Every structure is written in C-alpha cells, then in structure tokens.
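The other protein chains are all here in position, but one chain of the complex has been omitted.
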Amino acid sequence: MDIEESKKIIVEKLTKKSKTKSKFYLKDFYKMIPDEKPRAVKNLVNQMVKEEILEYWSSGSTTMIGLKGVGKQASAEDEA
Amino acid sequence: MAFVSSGYNPDKPMENRITDIGPRKYDEFYPEVIAKNKGKWLYHEILDPGVLVHVSETGDEVYTVRVGGARLMSVTHIREICEIADKHCGGHVRFTTRNNIEFMVDNKEKLEPLKNDLKNRKFNGGSLKFPIGGTGAGITNIIHTQGWIHCHTPATDASGTVKAAMDVLYDDFTSMRLPAHLRVSMACCLNMCGAVHCSDIAILGYHRKPPMLDHEYLDKMCEIPLAVSACPTAAIKPAKVKLANGKEVKSVVIKNERCMFCGNCYTMCPSMPLADDVGDGIVLMAGGKVSNRISAPKFSKVVVAFIPNEMPRWPTMTDTIKRMVDVYAKGANKYERFGEWAERIGWERFFDICELDFTHHLIDDFRDPAYYTWRQTSQFKF
Partner (left out) sequence: MAKHETPLLDQLESGPWPSFVSDLKQEAESRAKNEKNMEYQIPVDAVDDLLGVLELSYKHGRTHWKHGGIVGVFGYGGGVIGRYCDQPEMFPGVAHFHTMRVNQPAGKFYTTEYLNNLCDLWEFRGSGITNMHGSTGDIILIGTETRQLEEVFYELTHTYNQDLGGSGSNLRTPADCIGQARCEYACYDTQAICHELTQEYQDELHRPAFPYKFKFKFDGCPNCCVASIARSDMSYIGTWRDEIRIDAEAVKGYVGGEIPSNAGAHSGRDWGPFDIQKEVIDLCPTGCMIYENDELKINNKECTRCMHCINVMPRALRIGNDRGCSILVGAKAPILDGAQMGSLLVPFIKVEEPYDEIKEVIENVWDWWMEEGKNRERLGELIKRQGFQKLLEMTNIKAVPQHVQEPRSNPYIFWREDEVEGGWERDVVEYRKHHQR
C-alpha cells in the first residue's frame, strides 16, 4: 500500500462527507482502501490519529473515528 | 487552585510519552504465603461465614477473611483498608470479582485480632464498614453498574438499589443456610455493562418510554446520521419537522413501537433524552447461573416485568426479592441452585408459591428463540 496515497484518499473521503457526518466506524475505512487487509487499514488509521490528522470518538461501547476537530460533538461537549 | 503539572507537555504530547505498558505484573503483589504456595494448594475449608483456610502441600496455611464492600469507594475508605492490611496482613490485600475485599493472614493466631478489628469499624451513619461473610451457601456481594452516580442512560440507581437489597439480604450474607449459593446482580439498563443475565436473581433497570426529541436543537447538537445509525432496531429516521413557530428544521422521527429503550441514540445525541420518572423502573429476573456444576449454565428469566422506582429504598423490589429467597430456601433441595429448583417444581408452581403475578409481558416475543420457550407438551401443573 502506498501510505501517503492512502492517507490522502482517507482525508478526501472524510472531508467530502463531513457536512452530514463526521464520525465513522473502522469498517467504513476498510471500504475506502478496499484492496488492503483490514489489519493494515486499521494500523494506518491509528497512525493517522497519532499524527493528529484523525481523532477517536468513543461511545463507551464503540469507538468511532473522524477528522480531528470536525463535527458537532466538540461544541456539544463543551470542549471546543 | 493552581495548576500543577505532572511533567506532561500539552504542546508535544508525544514527548517522553510512555504507552502500551499494560498492568503491573500480578506477582509483584502476592503476599509471601501466596507466592510460596501458588499451585500447591491441597484443599480449603470455610471455618465460619466469610472465613476460609487454604492448606498447601508444603504444610503452609493461609486464612482469608472476606468482607463486603460498596464497590463505589472513596480514597479515604481505601486508605483504611490499607491501614488494616498493614496492621494485620503484611501490607497485602485482595479484591474479588464480586467486589468483596479479602484480608489474608498466614497464621491462625492472627485471625481473631483481624476479625475483631474489622467488626468494630462503622461509618458515621451507623452502617458497618467491613461486614464479614459472602461465602458458601449464602448470598455474596451484589455486582453492579454505575446508575445515577455516573451513567447517562440508567433507568434506576445502582448503588442505592444494591444498598437497599443488601440490607434486606444481610442475614444471608453472614450465614450459610441456603440450599446452594445465590448470586444477585444489578445492571441499571438493558445494555448491562454488568452482565446480569446469568444470575440467580438479577435486578435490571428498564426504561419504558422512547426518547423525547428536542427538535429545535437536535440538528445543532447532533449529527443526524449518527443518531440514526445508533439505533439497533432501525426505529429512527431523518425527517423535516415544523417547530411551533412555523420554522422547518432538520430532525428525526422515531417509530415508537420499535424502540427497545436502550438509550444508544442518547449516547450519540444529547437532544434525545429518554429518562423518565414514571417510565423508568426495575425488572426482576431469576434462575440463571454460570457454573457448570451438575447442570449447564443458564440464563435468568424475567419474573417481574416492572416495579416502579421507589427512592430511596425500593421497598417493593426488596420485598419481592426477599420473598423469592425465602421460598427458595424453604423449598429447594440441598445443592439445588435457584434456577434448578424453579425448573424442578415448574415455573407455573414458582409463580404460584412466590406469589408473583404472571402477565403477558413475561412470554417471550423477541425473535426466533421465543418459540422454544412456549410450552410444547400436554404436561403442566394446575
């Protein structure tokens, strides 16, 4: 997998959808990079969190992932 | 208050960051007698309710005093536990899966001073700090969830219902008169972060009203697709809604009859609260077990569909539990767990002698497994 290319695809796809929805399940990322093994995509997504491109959002029982700082949760949570 | 830094630099979160180190290694914390005899234990015996001895093939013995505790615990209380452990147990203490505290000593002579010390400690309000018990054919501590102290979707309180129930069941915590051990568990909503579905008796908080919709704020506070996808039964749909002032806003509608009252939408969207003083209350379940002893593990069954929340002590709930325990204690054979007893006498007889109403709510209608719970024989009792 071309890491930089994959990162670009992920950011583009998330940006496109960000008007209606800012948080995604890990599974949604698998679909963005369909040729890669889920484990490789998972590792890339987690790497992008470390690079502060993405961030986690946890419901307690599940974890979602989105572009850092994007979405309505930040203000709803009074942490913006 | 002045902010005191730990050394963490918010501008460079990765600087000197330590991650993925896991928990401390268990054997750092073993008391000497445990470290020495691990894997060598021959047998154990319950000397008194709450007091055990384990005997090793090396001849060593370890005496354990088990005490109940509210799992909600302050640092002041934990420090008192530590003080006792320092005084009697060489600075070691253990907690059990069911939120009990275990003090261990390596010599019988250390037992009485430890017990006396524990017995004499009371909270200012009068309750015991360290009741000794929770062993053998009795009722041990109730495992439970957060409830109103800290959770956003509970249908009742957890610590309060447990305190009220344990006060009523206290005699069976400190004695071993039951036919077998009896496990009570509490979860404050159907998500069951405390898995109560295989308990002899389970207290379960339950909502009965679908969420309210704060249309004016919903689209501002929440991302509608996330609220929609949070629903496990697909009861939520996006919709345009007209407010009282005539303004049309983006929001959602709920197919109320499909709502299973889980609160998952409220987790994603604070504009969909579902808590309600009248709608919320308690479900009682009974007859589950996890042990493979004699019969296979079993799920608990719903025996009371709804009891209102009666703060602060939930008397209808505690009376019902107490009645079930007493009828079981009287009727079950030695070694028979609650569910095994109910199955032997038949659930129709169970409702009869426990004086519980049977209503249509108790007949399963949720998906395929329901069919297997209906009676498919001419054998039944009148």
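Letters A and B name the chains as they come in the text, with residue numbers starting at 1 for each one.
By our rule, contacts are C-beta pairs under 8 Å (C-beta built on N, C-alpha and C of every residue); 3 or more make two chains touch, one makes a residue touch a chain.
It should be emphasised that the depicted structure is a prediction, and the values quoted were computed from it without experimental measurement.
By the touch rule given at the top, the unshown chain touches A, B in the complete complex. For the chain missing from the display, the contacting residue among B:Ser74, B:Asn116, B:Asn245 or B:Thr377 is B:Ser74, taking the whole complex into account. Annotation: of B:Trp148, B:Tyr217, B:Phe306 or B:Phe358, B:Trp148 touches the absent chain (contact as defined above).
Across B:Gly7, B:Gly59 or B:Gly246, the residue that sits in touch with the chain not pictured is B:Gly7. Considering the complete assembly, chain A touches the hidden chain via residues 25-27, 38-39, 42, 46, 49-50, 55-65, 73-74, 77-79.
Just so we're on the same page, only the chains that are shown with their structure count from here on.
Chain A and chain B have Cα centroids lying 35 Å from one another. Remark: chain B residues 14, 191, 220-226, 230, 264, 267-268, 270 touch chain A in the complex. The residues of chain A lying in touch with chain B in their complex are 20-23, 50, 59-61, 64, 71-73, 76.
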